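Removed from the display is one protein chain of the complex; every other protein chain stays in position.
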Amino acid sequence: MPDYNLSYFYVFAFFVAAAIFITLLLGLARLIAPRKVTVEKARTYESGEEPVGQAWSRYPTHFYVFALLFVVFDVEVIFLFPWAVLFRTLGWYGLVEMVIFIAILVVGLYYAWRKKALNWY
Amino acid sequence: MTFDFLEMVLFAILAIAIVGAGAAVVLVGRITSAALFMAFTFLCMAGMFLLLGAETIAAFQVLIYVGAITVLILYGVMFTPQGSRDYGLFFQKQTPWAIVFVAFLAVPVMVFASSFQDGRPLARGGDLVPLATSLFGDFAYPFEVASVLLLAALVGAIVLVKRDDEEIR
Amino acid sequence: MPIGPFGIDPGIWAPLRLLLAVALTLFLVLNGALLMIYLERKIQAIIQDRTGPHHVGPFGLLQTFADAIKLLSKEDVRAKATDKAFFLMAPMIVFSPMVASFVVLPFAPDFVGADLNIGLLYLTTLGSMAVLGIVIAGWASNNKYSLIGGLRSAGQLISYEVPQILSLVTVVLVVGSLSMVDITRSQAGPFVNFLVLPFAFVGYFIAALAETNRTPFDLPEAESELVAGYLTEYSGMRWGTFLALTEYGEVTVVCSIMTTLWFGGWQGPGVDALPALGIVWFTLKVYVFVLAFMWVRATLPRMRIDQLMDFCWKVLIPMALVNILATAVLLLAFPGNLWPIAIVNWALVAALVFALPALQKRRLRTFRERTRLSAA
Partner (left out) sequence: MTPAVPLGAFIAVSAALFFIGCAGVLTRRNAVVILMCVELMLNAANLALVAFSRRYGATDERGSVFVVFVFVVAAAEVAVGLAIVLSAYRTRPVVNVDEARAMKG
């Protein structure tokens, strides 16, 4: 087992290695593959229809509510992990704390449910 | 020590990346590019936390900032019209003055900041347990308040977003 | 002078080990993808009473190699309207975290890239980064199908991340550590975590299907309605990176997590005597789950997006929260005794499998009744 200090250098190295690998792979593909750009090929594919305008426009905000809920629950997770690890040391005290914490968030989930914010359409 | 050298090199790379990407967020015109540069800054910041030995904080940083907040902001970018003209807030009319003001403050603060000396360095690795001990011991009350804050944010944002939906229908 | 493993100087061994780890991981990812594509096609064929690939090589074994060469030599078309920088960057953003996930996977005793203290948290973290790449891919394509695919995908991935993480937390509660090696070691006996925490496993399995965009949750791609969603504008090897390498790599990662957390990882008969046997056990267990994924794909139809979201937020997340709290309470109430937790967990599984469809059936019946009455 190497020094623990080096552990995260591994992570960094893996990231860099993956990026290099993909670059090499795509570079190889670029060398092998033919490249003949035509107007038709470079057109956005929308099932043969002529694309109308840009796709970058506004979309309904239903999507946003889910992102919002996710952020809230993601923040909950950063408390859950330390709690779960230290659970046995914290005992009942920690459990009560976490029950209150989750209960307050569940109120939020219930509110979103009642407001029909959990419906996709 | 080879590891010291490695650490210094990594720090230099990360520092340059953070300052460069941070500046890019401010300077780049397109919002999506700015959002991505922001995500990159956050990622490099996680690297900084790792250099400081705070692995849990680094993981939380990526989980919250890159995984959640950047996605939220990208959503925000997608739901707002692109390329419409910009208005200024009242204090944004004097861009040059703002720059001078910030630079005037920045230089002495930077000099002051770099003068800090290390105290007793902590042992590396494993900041999860001390973190959790403080969090659920001394900071139990702020911890509960945090959930109330989240609840308030959730309810407020749903009210803001959903009200508009009903108006449109 | 200190001497590292195999009598090599540590100053040389450390970089060498890193190089080996990287090479092995990339090798695994590439070959895993090739093997899994072959398996996928063959198994689907068997289930659907077809032969599957059989032209190239014996039993069509070389078919995927031929496909890989084909992908490499295909023209990489980039539509004019796309945003160049983001379009080229997106495959890298999804690929790198997937490769980095392999750092903490324990294949055998002492055969792990780096045993991080926070291994499980690290894996969740990397899982959350893939969302970014998919949103960017959809956005950069400047194609309505892609954008909607990307948005849906983001909605799905972020929603299912919550029950996924909650299931992991339940295991951490029982084990008390985030290190993948510790979690494996805690399940030394025949009583693996699955027997104690089946509901957490079922929740994780469902969420993992969604996280890897596999049927019945393959809405982001949805080739029949969104012409492959965020992948519409991708072609050639760039598409191959996205779909073949990343998707199958992620399947390997989530299956390894399931193996480690619920089925004892490398543990198995004979590992104590011969540690290298751990690799065999680990691989076998992982491939059982990979096969399960493929079976599910061949069996179930695609879900509708609103059903998908409803299931996540109204069923999976509340049940996972109940599971966490119940597990915590029972752990404290009966220290050292896992039977109550197991009973509650199996009861939850039963509720998910039996009570939920019954409830849904009743709701549908009343709904039909009401529509009939209002029509009459």
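Just so it is clear, A, B and C label the chains in written order, and each chain counts residues from 1 on its own.
The rule is short, and it goes like this: a contact is a pair of C-beta atoms (placed from the backbone, for glycine too) under 8 Å apart; a residue touches a chain by one contact, two chains touch by 3 or more.
For clarity, every value in this text was computed on a predicted model and none was experimentally measured.
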Visible chains that the absent chain touches, using the contact criterion stated earlier: A, B
What is the set of subunit A residues that contact the non-displayed chain in the whole complex? 58, 61, 64, 68, 71-72, 74-75, 78-79
What subunit B residues would touch the chain not displayed? 1, 3-5, 7-8, 11, 15, 18-19, 22-23, 25-26, 31, 34-35, 38, 41-42, 45, 48-49, 51-54, 56-57, 60-61, 64-65, 68-69, 72-73, 75-77, 79-81, 84-92, 95, 98-99, 101-103, 105-106, 109-110, 113-122, 127, 130-131, 133-135, 138-139, 142, 146, 149-150, 152-154, 156-158, 160-161, 163-164, 168
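Simple rule for what comes next: only the chains that are shown with their structure count from here on.
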Between subunit C and subunit B, distance of the C-alpha-averaged centres to the nearest whole Å: 29
Whole-Å distance, subunit A centre to subunit B centre, using C-alpha means? 17
For subunit A and subunit C, let me know how many angstrom lie between their CA-based centres, rounded off. 14
Would you mind listing the residues of subunit B that make contact with two or more other chains? 55-56, 63, 67-68, 71, 75, 78, 125, 128
Considering subunit C alone, which of its residues make contact with at least two other chains? 116, 121-122, 124, 128, 139, 147, 151, 154, 158, 161, 178
The subunit A residues in contact with subunit B across the complex are 3-6, 8-9, 12, 54, 56-65, 67-72, 74-79, 81-83, 85-86, 89-90, 93-94, 97, 100-101, 104-105, 107-108, 111-112, 115-117
Seen from subunit C, its contact residues with subunit B in the complex are 11, 83, 85-86, 89, 116-118, 121-122, 124-126, 128-129, 131-132, 135-136, 139, 147, 151, 154, 158, 161, 178
Touching residues (chain side subunit B, partner subunit C) in the complex: 2, 32-33, 36, 39, 55-56, 59, 62-63, 66-68, 70-71, 74-75, 78, 125-126, 128
